[in-house]
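Encoded as structure tokens, here's the structure I'll be asking about.
All protein chains of the complex are present and in place, except for one that has been dropped.
Going in written order, the chains are labelled A and B, and every chain counts its residues from 1.
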Amino acid sequence: MTDNRPSRRSFLNYVLGGGVLATLGSIVYPAFRFITPPPSGEANVSQLKLPFKRADIEADPQKAKTFKFGRTMGIIIVSDAGELKALSAVCTHLDCTVQHRRDLGILWCACHNGRYDLDGKNISGPPPRPLEKFVVNEVGEDIFVSREGV
Amino acid sequence: MKAQGNMFGSLTLTRARQMPSSAECYARLLFVMLIVLLPVWSYASDDNCLTCHKDWEDDTGPSHLITRDIHFQNGFSCSDCHGGDAALDDMDDVRKSTGYRGVPNHLQVPDFCARCHSDAAYMRSHNPSLPTDQLDKYKTSVHGQRLFGQRDVKVANCVSCHSVHQIGDGKLPHSSTYPANVPVTCARCHADKQYMAEYNISTSQFDDFKQSVHGIALLQRNDLGAPACNDCHSNHGAAPPGHESLAAVCGNCHVFQMELYDKSPHKAAFAENDFPMCETCHSNHKIEKPQDSMVGTSDNAVCANCHSADDGTRAFGVADTLSSGLGRLVNARSQAKSVLDEAMAKGMLTTNEEFMLGEADQALIQARTAVHAFGTVEFMTKAEIGLAKADTVRVNSKALIDDYYFRRKGLAIATLFITIVAIGLYLKIRRLG
Partner (left out) sequence: MSHSTDSKTGLASRGYTWLDQRFKISALVDYMGHKVVPVHGHSIFYYLGGITLFLFIVQVVTGILLLMYYRPGADSAYESVRFIVSEVTFGWLIRALHSWSANLMILFAFLHMFTVYFTHAYRKPRELTWLSGVGLLALGLGFGFSGYLLPWNELAFFATRVGTGMVGAIPVIGDQLLIIARGGEDVTGATIGRFFGLHVAILPALFTVMLSVHLIFVQRQGMSEPLEWQGKPESEKKYQKFFPNFLYRDLLVWLVALNALALLAVLFPDGVGAIHWPLGTKADPFAPPPLVIRPEWYFMFAFQALKMLPAHVLFVEGELFGIILFTIGGLIWALVPFLDRKSQANQRSRLFFWFIIAMTILGYILE
């Protein structure tokens, strides 16, 4: 029995040591994964960097692209003068998504023919309120969209 | 003794009667004039019509109602429409005065109003933005034609809709021509079975409209974007839109549906058979929310009203594709929603997936709109997008649910490790005694 004692003790020590290491691992692993940043890097609060460039917008037949902004949809267009304009894409009538109509020079809602000018003002049809305007900043190739008043 | 200097001096007995001074004389004259002429003065105002009529009309009389009238609010009064000399206070004199027009009868009303409202130069000096074609339009309407043609005193004239002495700006909610009030205004005659008996037209329009999507939107939700009677029938030129123009009328708002329809085989077919376009499938007043079951080859589908499997057209094949496509899309969407709901119920954060589900719903709306091409190409394009989005939602939600179980597995593993250490420690403690 005296023979077994040292080996049982060291077995216990090994098991204990292994267990401690494993426990430490199950603490350190999540912490390490936590501090590794996720793809979006930071909370997109009231400013968003668009996942495409000006060239992509210009390549679109209607020279417009939609994007997710917080919980809602936004639309960014290139006006005839080459200016970037971004607005909320949610129609103020019944929440359909508006689109850019270059032939009419307006933002148009297909659901009930609601029309907005390029500054978001509701000019014809059912929409009761204008579209919210966003602020656009171009830094090099990147486009940043943010809420007004920020 | 000096005269006591007061106003009533000349009327009260004073101890000494003396001749008044000239100042006092004028004061007394003025006083007499005021006492005598004041009542006369009150009746000798600019607008005797109003003053007299107000006295012996009750609250429902024109002179009381007129404060709500837009003409009165803009400076017009009784004589501006009815003519006559407003300064006179005797009715007989008024009737004999020049320019007196009196009360027009039912048939005379349109011309009565048009005296100003069709005079472009006159209207320009009062309200340049108002149109002046009401009488012209009215003459093309069913009401106008019957009034001028058959001298029908039952049809609507200007005052039937606008009221007589309370004509309100149609943009204001109390006006009878405010969009949300228009259906009631028209229904005053058109829903009255006895009144309409001799005209052989239905009187169910108002009831039907109230149950329709437009009626519910306008009357219950106060959505002024929804059409009232005049938006489809015109107001002054009121007449049912012709069969060949229905798509244009509906297409004023439902643009895509009209464009697709115009390029579809139905346009020519309906025109040939004189079918009333949109109304054929959707009805005119009782337009209810369209159901997917309207499309298809089953007996209760609208398509089956005209088409059959061997009618020589591709119709049934297309209808089948459309209905099965819609069915697949709706199924995919509800499957995605149930997986999403499960993820939400498990406490996972699902805002991104909810957003994407909204996009799938948009695609479904577009697919349903694309049905109006009555072909498969446009429909399938939209349906594919919707199916893809719904699939993404389902996959992402499933990933969230998997994460939920992963957490519990991770917990189990960590618990295992900790338990091993705990047992080891416990044994060590026991060994130490």
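Just so we're on the same page, a contact is a pair of C-beta atoms (placed from the backbone, for glycine too) under 8 Å apart; a residue touches a chain by one contact, two chains touch by 3 or more.
Here the structure is a predicted model, which is why all the values come from computation and not from measurement.
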| item | value |
| --- | --- |
| Positions on subunit A where the hidden chain makes contact | 23, 30-31, 33-38, 40, 42-46, 150 |
| Subunit B, residues in touch with the chain not shown (by the definition above) | 347, 349, 351-352, 407-408, 410-411, 414-415, 418-419, 421-422, 425-426, 428-429, 432 |
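Note that in this section only the chains that are shown with their structure count from here on.
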| item | value |
| --- | --- |
| Gap in Å, rounded to a whole number, between the CA centres of subunit B and subunit A | 38 |
| Partner subunit B, residues of subunit A touching it in the complex | 9, 12, 15-16, 18-20, 22-23, 25-26, 30, 68, 71, 93, 96-97, 110-114, 125-128 |
| Parts of subunit B lying in touch with subunit A, wherever the complex brings them together | 223-226, 252-256, 351, 355, 362, 365, 369, 410, 413-414, 417-418, 420-421, 424-425, 427-428, 431 |
